[in-house]
Every structure is written in C-alpha cells, then in structure tokens.
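Only a single protein chain was left out; the remaining protein chains are all shown in position.
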Amino acid sequence: MKDVQNSVDNRRIQIRKAGIKNLRCPVIVLDKQKQSQQTIAAVDLFVDLPHHFKGTHMSRFVEILNQCRGKISVRAIDTILKAMLDRFHSETSHLAIRFPYFIEKAAPVSGEKSLMDYTCGFLASMERRRTRDRMDLIVEVVAPVTTLCPCSRAISREGAHNQRSWTTIQVRTRELVWLEDLIEMAEAAASAPLYALLKREDEKRVTEQAYANPRFAEDIVRAIAGRLRKDPRILWYKVETENLESIHNHNAFAQASGWTTGNRRRERRSAAAAQNKRGKDEVP
Amino acid sequence: MKDVQNSVDNRRIQIRKAGIKNLRCPVIVLDKQKQSQQTIAAVDLFVDLPHHFKGTHMSRFVEILNQCRGKISVRAIDTILKAMLDRFHSETSHLAIRFPYFIEKAAPVSGEKSLMDYTCGFLASMERRRTRDRMDLIVEVVAPVTTLCPCSRAISREGAHNQRSWTTIQVRTRELVWLEDLIEMAEAAASAPLYALLKREDEKRVTEQAYANPRFAEDIVRAIAGRLRKDPRILWYKVETENLESIHNHNAFAQASGWTTGNRRRERRSAAAAQNKRGKDEVP
Amino acid sequence: MKDVQNSVDNRRIQIRKAGIKNLRCPVIVLDKQKQSQQTIAAVDLFVDLPHHFKGTHMSRFVEILNQCRGKISVRAIDTILKAMLDRFHSETSHLAIRFPYFIEKAAPVSGEKSLMDYTCGFLASMERRRTRDRMDLIVEVVAPVTTLCPCSRAISREGAHNQRSWTTIQVRTRELVWLEDLIEMAEAAASAPLYALLKREDEKRVTEQAYANPRFAEDIVRAIAGRLRKDPRILWYKVETENLESIHNHNAFAQASGWTTGNRRRERRSAAAAQNKRGKDEVP
Partner (left out) sequence: MKDVQNSVDNRRIQIRKAGIKNLRCPVIVLDKQKQSQQTIAAVDLFVDLPHHFKGTHMSRFVEILNQCRGKISVRAIDTILKAMLDRFHSETSHLAIRFPYFIEKAAPVSGEKSLMDYTCGFLASMERRRTRDRMDLIVEVVAPVTTLCPCSRAISREGAHNQRSWTTIQVRTRELVWLEDLIEMAEAAASAPLYALLKREDEKRVTEQAYANPRFAEDIVRAIAGRLRKDPRILWYKVETENLESIHNHNAFAQASGWTTGNRRRERRSAAAAQNKRGKDEVP
C-alpha cells in the first residue's frame, strides 16, 4: 500500500506544526485533596515536519496518547512529547490539554458543600537537543470569579455593578504547583469567589464580601502578578481577567506577564538565542 | 445527468424538514428610526419532503433566497415561504433568520450616543391549504440587560449581586410590532438597560437605577408577559430570561408563555385539530 | 432574614419554568459494556412556579442534584424530578442532562482499539397527578458519522463529496434502550462510522465503505426512523442529520419524527387532552 505521507516533498518549506486538534478523551488528573480525579479533556498534539516529508501519519498521535492510558501528569506529558519526537523524527513536539476540573468547596457560612468547576490545562512543548531534550511546560487555570467595580461603588449612592469574570493564570514553574494553588490565587485576588451552592446566609456574606472588596480587572491581574513574582516556585507568569460587564454588552479585559525576579537575565539570553533561530513570527 | 434527488423512495417515511442550515448572508431589515439597516444574518430554510421523493435539491433554497435580494420584511418572508412550497411541491415550508440589530442610544445623563447591539430574528412557517396558504410568523428579540437580585439586596447590609442577563421575547402578532418595541419592553422590565458607552455620571445613574429596581429572572418574565397580555397587537408570547449569575458559574432561568386574552379559545381549537393531524411529538 | 422568594406575587402570571441552566458536574452513567462510565455533564433543572410565589430558591436545585451523588440512571432521574416537585410544591419539573460518552471501538481491519466520543443526554419532565406522578423521558444521542453524497457520486466521473455529519436520535421508550443501541443505529444508517484511530488499511476500508454507501441526510433519517418504527421498545422518535457539507459553507439538514405503530391513537388522545390544558404555545 502506497505511503503517501512518507513521499518526498521538494518545496523546501518546513511545517512548524502538523498534527491533530480537539480530540476528546477521558483523563485522570492529579488532585491535591483526593490524589486524582477523572475528567474529560480536549487534546491537541503537533510536531514539526521536516521540509522533505510530505505529510504526518495522524494515527500515530492517537497511538502515542493511548499509551499513557489517560493518566495525565508532568511525567506522562514528558513521555508523550518524547515519544512524538522519536516516532516522527521531529525536532519539536507540542501538546495542549484542557479539561474541566472540580474542587469541593464549603459555602462560607452554612458550610454546605458543593463542587465548583474550573477549566484547567497543560500547554507543553519539547525541543530535541544534542545533549538532552528540553521540555517547556505551562500550567493554566481559568477561574470564574466575581468582580465589583471600584468606580461604580465610589460614585454611586448605593450599590455597585458587579459580574462574573474569567481569570486566567498561566505559569512556567521550577517545581510542582498544584492547580488548587493557582485557583486559590485567582479567587483571593477577586472581589469574591463563586460557589455552586449558596444558602441565603452565604449569599449575604458573599454579597457583602464583594462590596467590601471592589476590584478592576487591572487590580486582579496586578494582585496575582504581585504574588507570583515573589513565589520562588514560579519562573514566568501571564495573568488575564475578562469581565462579562453587567452594564455593557462587551467585556473589560486586563493582562500582565513577565519573568519573575532572578529569572529575567537568564531567560532573556536564552530567549534571544531562540529568537535568532526562529525569527519573530508570533502575533504580538 | 441523473437526478438522484427526484428518484422514488419506497420507505413511506415522510421527512418533516429537509433543507439548509446556517447560511450566512447580508440582509436589510426595516428599522423604526432610519427606515432600514443593513446587517448579516444566519438563515435556515426547510420544507417537508413527501415520502415518495428521495431528496431535496439544496441549491433551490439559495436561489429562492437570492430572489428577495437581501430585503427581509414580513412581505418578503411570505414570498420566500410561498416560493418554497411551489418549487418543492411541499405542504409546509419553514424559515428562520437571525441577525445582530443595532439601536442608537443616548447615555442617560451625558446624552453621549452609541450603538447598542441586540440579536433579533424571524421564525416563520407556511402551510399549503386548499383555500389559501397560512403563514405562522414569530418575531424574536434577545436583549441583554442588567438584573440585580432582590434577595441579595434585601438580606445584605450593602450592595447586591447583579449581572448581565439575556431576555428573549417571541411573539405572534395581529399586526406589525417593531423590533424596537419588543426591545423597549425587555429593557423596561429589567433592573437597568445596557449601553455601549457610559461616562462616569451615566455609570452612577445606571448603578443606582439597578439598585432601585431589583429583579429576579421571574420578575422580568412576568412584567413582560403582563404587558404583552394586554397589548391588542399580540396573539401569543413566550418570554425567557437567563442570568449569567455573578455569584455562581451556572445561570438562573425563567420562562413564561401563553395566548393573550380572547385568543385562547380560538387557538385551542385549531391547536387540537393540528395536534390530531400531527401527533404530539415535540420535546415538551 | 427576609425570604423574598417566598413573598406574594399578585400579577397572576404563572412561570412555566424557573431554575438553573448549564451547571457543570461529574456524573456516572450506565454503560452497556463496562457497567458504568464517569464523565462530565451540563445540567438544567426547572420547575413551574405557581403564580402566587415571587421566586424560586435556586440553591435547592443544587442540593437535590447533590443527593443523587452523581449517579445518573432512569431511577435517579425519577428521584430528582419527584424531589423537585415536593421541594418546590410544583406541578411539573424538568431535567436536561448532556455529557460526552465514550465507546471503545476496534478499527475495521487492523483491529486497533480507540475511544470514540459521542454526546448523549436525558431530557425528562414529571407531572404531578392526583393518582400518581407521570414521568416523560427522552433519551438522546448525537453521533458524528460520514455521509457521502449520492448525487455527487452518480454524476461525477470519479470521487464524491463527503463530510462529517451529526446524527441526532431522540426516543421515548417502553423499556430500557442502551445509548450504545441508538449509536449503533446512527452509524449503521450512515455512509460510514467515525473512529478515533485508523491505520492505513482501515482508512482504505472506511473510504471504500463510504463510497459504496452513498447517503443523503434524508436517507439516514429515513433508515433510522424505519428501524425505530418497528422496534417494539420505542414509543416515539425524532431523528435529525446535519451535514457539514464539504462543498458549501452552510449545512444540509433533514428531520423526521413520529409515534410508532400502535401508539399513535393512544397518544393522540392524551396529547389532545394535554393540549386543551396547555394551549398550543411551542414554536412549531
């Protein structure tokens, strides 16, 4: 049977990423409280394709993913990325995996328990180097929170507009950081956290908490960035907040990012080197 | 060239709806202020397919739609539905068209003008009858509004949770009802309307207006239903509100529907007759 | 603390549905092969609200849902719907739950195994009656399949356009019907099923299978409706297919629905009765 993908391509154009997008599959993720939790992920897997190959064999990505038997950990991601480099004879491999993640929370007054849902993920890539492969791993959480507008509160006789907001934290780390830790940072920086279940006494508490803690999208982003900068586990961060404004039909947005102290010079050098090889080609 | 669609099908199963979904096209819609406005619609067109035909010729739907040259009015909808019945030799034809719709609003204090966007649509069907064809037309608006929770306000020392909500109104009418009129009803029933542009003095006003007018999703639905019931132009209504709760990651929802006074008995009869012909088969 | 929701409302407008939408939570669903599988659901829960109550207590829905501890079966749905009627003193309760569902499939030639994903759900409601409560349960599966166009194949010298399609089956049944059984019907009626993993020999087989089995959206809908009509377990069905046309940027669509033989007369009577009470108010 003809192997069209393996045939020679003469256009001399390298494909930076070739692979599969949006494969749905069950996964088991490490959980700070309960050791692990089962959930459903959407997975992207790509490799670069040297210019002399015509195509990739898409089925190999699914085979490699199946070998980790649904257990997603930092070690499993390393194994998947390495297997992709080996199997496709590639120089870089990429993996993105995102999933709903649940944490049991007690309502603040009644103590009633319920599961709150977040969207978490791992964005990783690996470069094949002469000496050893180098993995780049970003951990991501999207935590829905309440924001109450400081301006609206300051100028209004009573009340203040507030809304559901999405706070996204991405980090590169020196050591394991739990999804729970990042979610806690997002919620602590907001006007108030969200809950799946609030009795009336809880609703009173959460309403008053939000009113006592007005936050712009910019405030949340700065508060989280401030904590991450001082956290010795963190190398790099990107923080965003998007407010589903209750007084507008568009959203308010803020973003900050950077390397933490002590990592900037080192990283700048390696970044500049990478840049020289790659050319600045990402959308700013 | 073989005409597969026209070939005979012997399974004796009638297709209730066959056609095209989600065709994007520019349309011109009647506008209360400016006579007309141009926008972009998503269109669905279906006919029933008698059991002896194998398939429909999908291109005919697009040809029929092109004949109205993008002008969408009650008269154009009637023409499209009739053309579908004629062209496909069908007994029923269906059309759904939805589009963003813009209204220029002045901010409540500063008077600064901006365009606010709504999602509007027409859902229509036609039945071929011996004497004359009968069109059924539903006008739909989805207006984003602010809702401020009456419970949260009543029990909290200060503040009250509020959020962006979507209020949907569908009506069958006796005569022309402007999209603007339905949008006005949705905004009047809410805690406050939304604006694209609010200066600080406007934000103060809107915040205080919302705090002075707490509304459950249920309240909005009832207030609108109450107005529609007494409106002599309206035959039937369905009203929904969905709150993007600022304290939860799920939404609150309320819905009411019914025939207006004087139309219930008449409609019940025709409905029961239709029912006898059709069998109760919709999801409740 | 004031109970605003319980306060009296004098507008005399009944809310048909009040509740929560799009609550994300882990669930365990019965599985034909492996007894059960864990997945993530989106849940809607509503009750009707008698005209003299101002609002519903949204937290109660989550409490009721939590009591089933994530195990979703026909019995659990019955329990949830009953609990909603009791807790809210309502006459009708509604539940909709949808989730990704996975089936291990072997590729047709190589036999390589992989998990294929479907979207399944249960749409249920309950009416409180003097003698006993009456549950109405619809089981739903959305199976992605391949459709290859019979017209394109018949008129073209070589090849035929084909595409990914979504086939949706909803059924009301007399007894348990497995999700797997409905998915099998959808795949058997299509030009070919989909797989997560196909080696080249499998891709050859699937390509040839699709070419040998051209199907319009209408054909799939009729084939499934034909099987369901003769299936003694089925009382009612609604079948839809939507093709992501590879030659157009809009979709082709077909739908059929009806009561199965022997159930039409009986159901017509109860439907007409329901109709008399309710008034024809759904969008046709």
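Just a few scattered comments:
Letters A, B and C name the chains as they come in the text, with residue numbers starting at 1 for each one.
Following the convention adopted for this analysis, contacts are C-beta pairs under 8 Å (C-beta built on N, C-alpha and C of every residue); 3 or more make two chains touch, one makes a residue touch a chain.
Not measured: the values here are computed from a predicted model.
Only one residue in the set A:49, A:72, A:142 or A:197 touches the chain that does not appear here, and it is A:49.
The hidden chain makes contact, of the residues A:30, A:74, A:109 or A:155, with A:155. On the side of chain A, touch with the chain left out of the figure occurs at residues 1-2, 4-5, 9, 11, 13-24, 44, 46, 49, 54-56, 58, 94, 123, 125, 136, 138, 150-151, 154-155, 170, 216-219, 221-223, 225-226, 229, 236, 238, 242, 248-259, 264, 267-268, 270-272, 274-276, 279-284. Of the residues in chain C, those that touch the hidden partner chain are 116-117, 144, 146, 148-149, 151-153, 155-164, 192, 194-196, 198, 200, 203-204, 206-208, 210-211, 244-250. The set of chain B residues touching the chain not shown comprises 1, 3, 23-26, 37-40, 59, 62-63, 66, 100, 102, 112-115, 117, 196-201, 204.
Just so we're on the same page, only the chains that are shown with their structure count from here on.
Of all chains displayed, C has the C-alpha centre closest to the centre of the whole protein C-alpha set.
Set against the C-alpha centre of chain C, every other chain centre is closer than that of A. As for how the two copies chain A and chain B face one another, over half of their interface residue numbers coincide. Taking each chain's centre as the average of its CA atoms, chain A and chain B sit 37 Å apart.
Counting partners per residue, chain B has 151, 155, 248-250 as the residues that reach two or more other chains.
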